[in-house]
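Here it is, the structure in full.
The complex appears here without one of its protein chains, the remainder shown in place.
This part shows chain A:
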Amino acid sequence: MGRITLDKVTKRFGDVEVIPPLDLTIEDGEFVVFVGPSGCGKSTLLRLIAGLEDVSGGQIRIDGQDATELPPAKRGLAMVFQSYALYPHMTVRKNIAFPLKMAKMDQAEIDKRVNNAASVLNLTNYLDRRPGQLSGGQRQRVAIGRSIVREPAAFLFDEPLSNLDAALRVGMRLEISELHKRLETTMIYVTHDQVEAMTMADKIVVLQAGVIEQVGSPLELYKSPKNKFVAGFIGSPKMNFIEGQEAAKYDAHTIGIRPEHLAASATEGAWKGTVGVSEHLGSDTFLYVHDTGLGEALTVRVSGEFNLRHGDTVYLTPEADKIHRFNAEGLSI
């Protein structure tokens, strides 16, 4: 079981309130991603749940039990750190066995669990090596191995993939998702990468300055963001925002339209502009269109074969039912 409830949880460092009172419930077995720009308090929130930081107010409950004052080890949670935080003087086997040894488990059971974790994570051939002799991906797997052997109530991941190169990151992303499907244990995952959030999460928690902006499934956040911040943060490339007269036509202060909801044509359309840089990804092309008279350059996602060049005139038409409207406070209307 791993149901985690935060009730008015607050964190202050001195006079600075980094997390104002915050409520959140994480259901058992859920994969929850905390996402937000750096400094938004997502890692602090994770460390509060872990018990590595003391809360300044409020209550943390794990499976109904008050865990606010419990030390990290007594909360039944496991954590994977950004730097992996492996014990450099121990072999992989000893690293993975460490939490079991601390739990005073008998040696036969430790061996069984370590071997099991190693085979799940493809580490069997590396058990007698030290962390220094492993690659980044292998180290990451050892860190995960160390956290799964204890069969915790929930896993906490603190930006676990940010030290890996792009190709490995995609691979590890799949492995972690796969692991979640198999273990069906609650996972809380912190990242600043909205792609990781979208691809892995059952539920995304978008944070800004310690405040939860919105909680919802990836598609909910994509389709109906509550405000401009969430609208701009979720989705890649970023949503285009248009203010002024054009927005007024839709009875809004600002309208937002995603790059994939703009149709581009060389001959006709609602807005006229000039093609700037175009980024060819093969499957898609991202056009940056200038001089539309709508403020900043608009980003448009077109098919890979679209063949307008730098300086060409282009006409853009938004899909009417995909336009997001925001009021002057930035809230969705």
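One rule holds for everything that comes next: a contact is a pair of C-beta atoms (placed from the backbone, for glycine too) under 8 Å apart; a residue touches a chain by one contact, two chains touch by 3 or more; residues count from 1.
Following the convention adopted for this analysis, contacts and distances are computed from a predicted model.
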{"item": "Omitted chain, identified by the protein name its UniProt record gives, among \"Cell division topological specificity factor\", \"Hydrogenase expression/formation protein HypE\", \"Dihydroorotase\" or \"Carbohydrate ABC transporter permease\"", "value": "\"Carbohydrate ABC transporter permease\""}
{"item": "Residue among A:Ser83, A:Gln107, A:Gln133 or A:Ser224 touching the omitted chain", "value": "A:Ser83"}
{"item": "Hidden-chain contact residue, picked from the options A:Phe31, A:Phe98, A:Tyr189 or A:Phe233", "value": "A:Phe98"}
{"item": "From A:Lys11, A:Arg146, A:His192 or A:His324, residue that would touch the chain that is not displayed", "value": "A:Arg146"}
{"item": "Contact set of chain A toward the excluded chain (per top definition)", "value": "50, 52, 71-73, 77-79, 81-83, 85-89, 98-99, 102-103, 146, 150"}
